[in-house]
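A single protein chain has been omitted; all remaining protein chains appear in their positions.
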Amino acid sequence: MIRDERIPSDELRRIDDEIRSDWATGAAVDFDEAIRYHESLPVEKRFAEVLESADKPLLQPRAGVPRLDDQIELLEYLHGEGEADLLPTTIDSYTRDNEYGKAQEGLEKARETGEDTLNGFPAVNHGVDGCRNLIEAIDAPIEVRHGTPDARLLAAITFAGGFQSFEGGPISYNIPYTKEHGLAETIEHWQFVDRLAGAYTERGVRINREPFGPLTGTLVPPSIAIAIGIVEGQLAATQGVRSVTLGYGQVGNVVQDVAALRALKKLGNEYLPDDVCVTTVFHEWMGGFPPDEARANGVISLGGMTAAIAQPDKVITKSPQEFQGVPTKEANAAGLRTTRQIIDMAIEQNIDIDGIDEEQELIERETHCLMDTILKHGDGDVAWGTIKAFESGALDVPFAPSDSAAGAVLPARDDDGRVRIFEWADLEMDDDIKEIHRARLSQRAETEGRQESFRMVADDVDAISDGKLIGRPHSGTGGVGNAD
Amino acid sequence: MIRDERIPSDELRRIDDEIRSDWATGAAVDFDEAIRYHESLPVEKRFAEVLESADKPLLQPRAGVPRLDDQIELLEYLHGEGEADLLPTTIDSYTRDNEYGKAQEGLEKARETGEDTLNGFPAVNHGVDGCRNLIEAIDAPIEVRHGTPDARLLAAITFAGGFQSFEGGPISYNIPYTKEHGLAETIEHWQFVDRLAGAYTERGVRINREPFGPLTGTLVPPSIAIAIGIVEGQLAATQGVRSVTLGYGQVGNVVQDVAALRALKKLGNEYLPDDVCVTTVFHEWMGGFPPDEARANGVISLGGMTAAIAQPDKVITKSPQEFQGVPTKEANAAGLRTTRQIIDMAIEQNIDIDGIDEEQELIERETHCLMDTILKHGDGDVAWGTIKAFESGALDVPFAPSDSAAGAVLPARDDDGRVRIFEWADLEMDDDIKEIHRARLSQRAETEGRQESFRMVADDVDAISDGKLIGRPHSGTGGVGNAD
Amino acid sequence: MTRTVVLGVIGSDAHVVGITILEQAFSAAGFDVVNLGVQTSQEEFAEAAKAHDAEAVLVSSLYGHAEQDCQGFHDVLAEADVDAITYIGGNLAVGQDDFEETRATFEDLGFDRVFDSETDPEEAIAALERDLQITTTESERVTVNS
Partner (left out) sequence: MTRTVVLGVIGSDAHVVGITILEQAFSAAGFDVVNLGVQTSQEEFAEAAKAHDAEAVLVSSLYGHAEQDCQGFHDVLAEADVDAITYIGGNLAVGQDDFEETRATFEDLGFDRVFDSETDPEEAIAALERDLQITTTESERVTVNS
């Protein structure tokens, strides 16, 4: 039975040896040599230091292409023309499935044809040296971003390759990203990743770990995202991680987003051990984008505006081409600069919005309910409790494709555009909180003169790509009164 | 001596006959026939009705090209692809100077070469029929936007040509737009324009008049803009105008902008006669733009966000190509859609920011000071008082190129980015208000560790195009503290 | 009489929101929807289509690997004796591609219709109703003739 306990050193070594034999490039990993390599890196490439010492939100895009030289060029461009503070390397889908053979084929085809036949950078195939070439070429810290349920080999190679930040976690890279992986299995695999990061940390190389906050990106109620982020932070801390960046994806209501980011920081510090440095990352809208770059810029800017008010430590930007497909480097850089401009214009302003404290308190209470039920399900153990709580449905994620989650909870926006829960299914929550949600949603139903239904949820899913925040029925004008 | 009195009918006719002989197309104007023409227009082309009955901010771009068919195509595009609610016809610079001969040359050259040899639509040269072709082709109301000190012939022709909204005024189209026109002269000329609009109004065709609120577009303190708008509204009302849209240009500080728009509406209703329907228009940032479309989209979006909170009746949008030159129609439409998206996402949200009431009160007190001094200068007459107040410098506009204004008052931003007055020169203002400005500015000077000086003003002029709101010295980090 | 359609996301793609919306829309339009969920293999599509005697197979792909994931798909269907109408939709190419090229690629792979991600579920339903109509009429004609 899996528990939230630190993997013993010999066990760490055993697994490490085992997984490194999964693909040829694994053999090149040498931990002690890797520590020396990290020590040789200049301070401006040390992810945790740069992030934790920043005095305003740092911007980071998403980006990954198959070939090394293209990836270098892309990151140089995003650093130069996009003025990104932190850079990413997004891994391709085959690697995420541990299909290194298919990734190799894709990489070779990419090298032959010059085309991007993979949707990301196959870091395992590039191996330790390939990764180091990338790290050396770019004058900024780089994070590995992926979506891999079993990221053990990817971690072993990219850590040795000089990366100092690694996204994901056993829940956040399972529930939204896969169908058949069990939670017990992903927790075990991520305990290894975290333990490896912890091993580097013990030797003075603080690897930053970032749970993937947005989950399915689609109307995720803040407390669900926060609870899962905290659990992943706790699991990582147990394995020795000391730099944790908790994430949250914009829902589009400014008050709720600011409240959520504040709750995230506060609860993160409350639940995680004192020796963990907790930072936060805000993801610009992760759901469906409008099929129009001009409108997409409006969505991106609302994210920037929210970031200026909430001041998270990091912002992950979107590009105006999000709807269509992987963006060109120009569009990616444009998303960065649009975000930068609105943040820099708004951040020195004193913008205190009413109702943030109240919303934050609600989010905190909800999160406490979820954390309590997790611990209760695990008899005090967060790893076991997470598995059991997902099993019972007491913990759930809307639109989860995974068999490990009920995926039965359904969100909908209230009349102010805040994400509430419409269908609770078995999600654990105090009755008075449920009542608050119910009241807010029935107010909306009344405004719109229709019943709460899946139709409302579907309308909300499409709303932002259709140009609105709330999916009102197309007839009536909804909540907007008649101005004079 | 010019006074704020209604032009008698016979005088109206005399001037009308006179100015219509300035250019051949003037002869085609027939007032009674024009009334019938307006009566034949469908309700969706009636500017005042559409604007005054709207239940959320209507969007309007700027646009004008020399040839009629191109102008039709342009407006159709902005209506269709840009989803503009209201359309503009921006007049060329020769027409603004009453150089109809040069405009004719330019128009003919444009017709021959297909190039845009004028920077707008020469409506006088197109004549009544040309204007009507445009009005008939477009299924939305269209406003004449220009910058003409002596717009009498332009008004006579465009009103007869079916336009129902006309921007400008004796101060707002003089002080920022010309050097040598005296205020007495422009007031007299605009009294005619307003009287003509009033004549249409009496016959049931309510011509909407819109003072140009942004003035020089460059760090104009809200109270100065509001006072001048009110004066122009009063002058127009005296001549029989019953639909007045008071304007204001974004300064970029959200609290100050929202406060200013609320003050504008409140004071407009307070100062203008009850039978005048007062609406408001918000101009997205009118000063220098960043030389980068991505960053420009951030500036535009901050304007949209502000509009969503303040909910003016109309928003004049900018395009991402503002910096470079007259925008392509695609860029113009993009500015509209970016604005639309962020407004529509934010407008249903309850966003109450602290401190708006306080700032609004300050703006109102300042405006009262200015209005009082104007009336005092004119012994109770607003027309005469305006002339005298500008002469004495008690009323002034920053960066005014006109010899009729001292142009001595200098604005600078405070530590929160609100526009304050750094150099008062002879501007009339209560001492305690001056003290508030002084305190705010010295707080900024302290943050930056430098003296208040013209250098600070120059830095603020460039700040937004350089990517920030406040022109901090390039070294120090300014007011942003060290976050943990 | 209800008609059965099989729906799923192919390959290792996990974008589930689109098919959730499609499932609801096709059900509301009177179809029996067998939703296989995300990360469905070619074989799973074929088995389900066979087992439920589906009249249409609706394949969704968002993550940009659709072309690789659909290689040989129609052979697998044929081997399993599935003779259903096949549609594919979503974000079918990596990057900012021209949709007409993409359409041609997937028609060449054997799909009866190809939809981009701006498609409203209603359009796909209308198309399917038309296509099934024609098929039915044709097969009825065949029955009558033989």
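Which chain is which? They are A, B and C, in the order written, and residues in each are numbered from 1.
By our rule, contacts are C-beta pairs under 8 Å (C-beta built on N, C-alpha and C of every residue); 3 or more make two chains touch, one makes a residue touch a chain.
Because the structure is a prediction, the values reported are computed rather than measured.
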| item | value |
| --- | --- |
| Displayed partners of the chain not shown (whole complex) | B |
| Residue touching the undisplayed chain, where the options are B:Thr89, B:Thr218 or B:Thr367 | B:Thr218 |
| Omitted-chain contact residue, chosen from B:Ser172, B:Gln256, B:Gln321 or B:Gln349 | B:Gln321 |
| Touch with the omitted chain, as defined above, among B:Pro8, B:Gly80, B:Pro401 or B:Pro473 | B:Pro401 |
| Residue numbers in chain B that touch the chain omitted from display | 93-94, 96-97, 99, 116-117, 119, 176-180, 216, 218, 287-288, 291, 321, 323-328, 331, 399-401, 454, 458, 461-462 |
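The definition used in the following text is that only the chains that are shown with their structure count from here on.
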| item | value |
| --- | --- |
| Chain centre separation in whole Å, for chain C relative to chain A (CA means) | 31 |
